[in-house]
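The block underneath contains the structure these notes are about, expressed in structure tokens.
Every protein chain except one is present and positioned as in the full complex.
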Amino acid sequence: MAHRWGMVVDLDRCTGCEACVTACHAENNIPTVGAAEAARGRAMHWIRVERYWEGEFPEARLTFRPVLCQQCDNAPCEAVCPTYASHQTDEGLNAQVYNRCIGTRYCANACMYNVRFFNFFHPQWEKPLQLQLNPDVSLREAGVMEKCTFCVQRIKAAKSEARAEERELVDGALQPACAQACPAGALVFGDLNDPESRVARLSESPRGSKLLEEYGAEPKITYLQRQGWHEPDAQ
Amino acid sequence: MNRTRNNPLADDLVRPLFHTSVWFYGAVLVLATVVLAGAAAWGYQLWYGIGVAGINWPVFWGFYLTNFVFWIGISHAGTLISAILRLVNARWRRPVTRCAEVITVFALMIGAMFPIIHLGRPWLAFWLAPYPSAREIWPNFRSPLVWDFFAINTYLTGSLMFLLLPMIPDFALVRDRSTGWRRRIYGALALGWQGTTKQWHRLESGMQIMAIAIIPVAVSVHTIVSFDFSMATVPMWHSTIFGPYFVAGAIFSGIAALIVAMAALRKLLHLEAYLHPVHFENLGKLLLLMSLLWAYFVFAERLTVWYGNEHSEMAVFWATQRGEYAPLYWAMVVCNFVIPFPILALRQLRTIAGTVVASFAVLIGMWLERFLIIVPSLAHKPLPYTWGDYAPQPVEIIIMVATFAAMILLYMLFSKFVPIISIWEMKVGNQPHPPVVTEAEDELAGLWRARP
Amino acid sequence: MKAVYALYTDPDAAQLAVDALRAEGVAERDIVVMSSEPFEEYEFSHRDKATWLHWIAGGGGLLGMFAGYLLTSTTQQLWPLVTSGMPIVSTWPNTIIVFEMTMLGAILATVIALFVTASLPSRLSQLYDNAVTQGYILVGVDGPSDELAARLDRALASVEGGQVKSIA
Partner (left out) sequence: MAQPSRWGTPSVFTTAHRSAGEAFRAFFDMRPDEVDQPVAFSHQLHLEKELVCTDCHEGVERGPVAGLPSVNTCLICHSQIATDRPIIQEITAMQEKGVDLAWRRVYGYTREAHVRFEHAPHIRAGVDCSTCHGDMKQQTVARRVVEMDMAFCVNCHKAKQASNDCLTCHF
């Protein structure tokens, strides 16, 4: 049976340390754009930790919510792409094909989670920082969209290795960088089609809910939390 | 030979082709400089990346798409209006049709450029076209941008034909009146038109069919442009009203552009004898109707959002009503309704000057409307953590100004090379009717007297 | 090569000239009438009115519709990529492409048929006179025999207000 990659984010465990963000940047060659560009809204973080205050001081409570691409089944970003750069793979990944992307940025508008990022300029690394780039991941050039891939390079490497050794994938051995780096174990990655996997069992948890579920995009990421999370008033 | 019946008319209307003032060259020089500045700005953007524009995360669309929708809207001035007037056989249409259709063709060309300018990798824009390639991948026909590609191309092809076909007999007229290089060029353009009865019949029935075909295409074009927004579940984009709302807005801004262009032609090419106050009066009434329709759509759209009280939509709603976009929003209401309504509703104010003032207001207001549809929604998507804002950068402003200059420049050059008023259609309007047909002999004068 | 024609300023005179040519036994399709504007109300212009243009436009539309249907449905199946959980052949969005292709087909068919039936582009015939675009109506016959030419000359001259010309 085909894999169906999914994730569970346990908000009760998240401490907002942003280790996932750092790990993701290192793994996926995500360019840092510098303070000036970041202030203009050009910062790229395939995973971000959203921070919201609840209540009034001194009763204030800080909550964190890591948001990454939700790898939706009915992803709104996919159909709007004129060139199929964004589409669903048979393993349930929301693929972003860089070489096919012409940069309409329509997908980023259609995504209600705002987890798609655009290379406004050519990314650059001051020498010798280019030596730390991950050779297994493409360098995206100016004008293309990019987003969380669930570390597809790791998925492919693990599958290739398993096939060479003629064995099945082991649940939990394959992890994207964010889940691997999370000290609190708040991010759990795995195959939703394997009923025995941790992620499949956790996503059935009564604490679980989907982000912006009402839009019907059917995301493959489940958020666990003890109590309902209330969005601050829109106004 | 020179004393034939309709010669004064033809003399008048081909005069701009043969006589050019110093002012014209000066204006062309100035406008061409502005257009070149825009081209240079685009080159700069191509080299360094689209990041030199003000777009950002999460406002991924800004001035370029605003201008795209605006210009496609302007393009509804010509072909659509002209086709409707042809079909209902409105007798006052004759001097108006060509100068309207030209607006369509040029505005469409300019409008269609903007989605390409705004691409991250514009050199790959041809991937929107369906063609077989080694990659074996075709465009995604589920994407509204591909719908745009097809709709705009169909509309541009149709409009171009709609404009060019009735030009053939006028090219023949210029051919016969000129010598030297002009005669060769216009002779080639006239395609050997002789004016046989067969040719006239084919032309007229062809135009009739084109007029019927082009109206649904024009409606579909702006509906599909609205789909670019309404297909996405972005607050205040995802609205079923967007199709008709955009079409109405397009016709609204289109008529305004037509009035401004006609007033300029009348003044600069001395066409007072052909573009009468009655034309401005009639178009002014149409503009009034569209202004009311626009106000109705805006009210209906805002009311449903306010009543629904859905929190992410309310964020956009309040941002435009009393937030950071409120000044622009209320300026839009003033420009699109408060100014034009009294001017166009009162007969004493519905003069040439009055309609021109109202039209300028409408053009500004409709540009603001497109901006206000795109930017505040993107800046206030459902997760408040991701809210942002947008400010245009010089390169966007330069390119935008350059396209306005390009429009004026193209229009000026066109009026220098082609009689801007269809001569043969004017002649038909002046035809003495044989005894069996009983109709007013001078339709323009008749209409003028029959003013309500 | 010979041609006989006359120029009239008045469409009523042109009508009389056409009638005179008919009386001389000139076949309907040999009578050439040229003008700088269409004269819908005059009988002489009704000769070529019958046209298949509407049907050709409709046929072009059907052709475009078929092409649009093929283009969308076959290319979607050629490399089936799933987007947004939509079916591979997505009828609703495809309808838009089919519609635009239909209209494009109709428009192109109309234009092509117009050009072909109106024989555009072509060279100017030897009969053509620049006076046509000056507002004159030209009535004439291209390539009559010598004997017929003389008779037609007289017939055209019999109508008042015309200038009869001939090309030897």
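Note that the chains are named A, B and C in the order they appear, and that numbering of residues resets to 1 at the start of each chain.
Throughout what follows, a residue touches a chain if its C-beta (ideal position, glycine included) is under 8 Å from a C-beta of that chain, and two chains touch if they have at least 3 such contacts.
Fair warning: this is a prediction, and the values are worked out from it, not measured in the lab.
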Across the complex, visible chains touched by the hidden chain are A, B
Where A:Gly6, A:Pro123, A:Pro176 or A:Gly190 are the choices, the one touching the absent chain is A:Pro123
Touching the hidden chain, out of B:Tyr48, B:Trp318, B:Phe341 or B:Phe414, is B:Tyr48
Listed in rising order, the chain A residues that touch the chain left out are 34, 84, 87, 89-90, 93, 95, 97-100, 121-127, 129-130, 137-142, 149, 152-153, 156, 160, 163-164
Logged for chain B, residues touching the omitted partner chain are 47-48, 123, 134-136
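Going forward, only the chains that are shown with their structure count from here on.
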Busiest interface, counting C-beta pairs, is B-C
Whole-Å distance, C-alpha centre of chain A to that of chain B, is 43
Chain A and chain C have mean C-alpha positions lying a whole-number Å distance apart equal to 63
Chain A residues touching 2+ other chains are 76, 79, 81, 84, 87
Touching two or more other chains in chain B are residues 137, 140, 142, 146
Within the complex, chain A is touched by chain B residues 48-51, 55-61, 115, 118-122, 124-125, 127-128, 137, 139-140, 142-146, 149, 228, 231-234, 311-312, 314-315, 318, 378, 380-386, 388
As the complex stands, chain A meets chain B at residues 37, 40-44, 48, 50-52, 67, 76, 79-84, 87, 100-106, 108-110, 112-114, 117-122, 142-145, 212, 215, 231-235
Listed in rising order, chain A residues that touch chain C in their complex are 73-79, 81, 84, 86-88, 218
